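The structure appears right after this line, and notes come after that.
One protein chain omitted, others in place.
Let's turn to chain A:
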Amino acid sequence: MMDRYTKLQMAGIYFCVAIFLIFMLLPFFEMFMASLRPLEHLFRSPYQFWSTDFSFDAYSKMWETVPLLGRYIFNSIFIAFSVTAITMVFVVPAAYAYARLKFPFKNASLAIFLGVNMFTGAVLLIPLYRVLRSMGLLNTYWAMIVPGVAFLIPTGIWLLRSYLEKIPLELEEAAFVDGASRMYTLRRVVLPLAVPGLIVVGVAVFIGAYAQQFLFAITFNQTRELQPLPAGLYEFIGYQSVTWNEMMAAALVGVLPVMVIFLFLQKYLVAGLTAGAVKE
């Protein structure tokens, strides 16, 4: 019927998909190959794609070379998780207000939130550094969590608002008529209905927090034990003799836990994006 393809078209589509996927996955493939490559291979010329002395040694040695690797992995997830949790605490009530209530300066304040989306931390680093210093937060987890939260709140409000708008009003009205207070209605009626939306927004915020912790970490935190994965590994790149194969192994193993979690959550994320944020 309409969706039927000829064999040739099918082949063409798969060919294009293959090229697209190669582009998306090439760096991972390269990192994996590099992790197998013995160090003395690095400057061997001509270039060898494969040789028999490739091994998985790097995956056991990396734990000695990067002694804090486990800690970095934990830090990354811990920071991203904390950012997500705190962001949601701020986002949920605010998004509800923007979705349902009428109040003075509604549009103006929403514009301010969206305006924050325009900056990244990189523009505000110096004063941000001073703010964090005066609060005594430098070189703590908070130095990386607090800015992360601030820059993700607007995105969260924007995403969640469009979900909450889709929840039928009748239930809230019914609760209201029955004499429930506003807060009670929000907690007991709206939030349970919004769970799928909360998951989507939570995952989106988590990805944002996880993918972008590098800048704040290298600027606001000097404590090695607290560094997230990217900052922890980046430190090694500056060294005289970089054991590249171990570095690649560490990077791959480092992102593995989150990739596995994501594999389980991606279905919700895609379904949520389809249902919510885009189709207004």
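Brief remarks follow.
The working rule: a contact is a pair of C-beta atoms (placed from the backbone, for glycine too) under 8 Å apart; a residue touches a chain by one contact, two chains touch by 3 or more; residues count from 1.
Everything that follows uses one rule, which is that contacts and distances are computed from a predicted model.
Per the UniProt record, the chain missing from the shown structure is "Sugar ABC transporter permease", taken from the list "Amidohydrolase family protein", "PadR family transcriptional regulator", "Peptide/nickel transport system ATP-binding protein" or "Sugar ABC transporter permease". Of the options A:113, A:141 or A:268, the residue whose C-beta touches the omitted chain is A:113. Not every partner is drawn; the one left out touches chain A at residues 2-3, 5, 10, 13-14, 16-17, 20-21, 23-28, 30-31, 33-34, 37, 41-43, 45-49, 76, 90-91, 93-94, 96-98, 100-104, 106, 109, 112-113, 115-120, 122-128, 130-131, 146-147, 149-151, 153-154, 157, 169-170, 172-173, 176-177, 179, 181-182, 207, 210-215, 219, 228-231, 233-234, 237, 244, 247-248, 251, 254-255, 258-259, 262-263, 266, 270, 273-274, 278-280.
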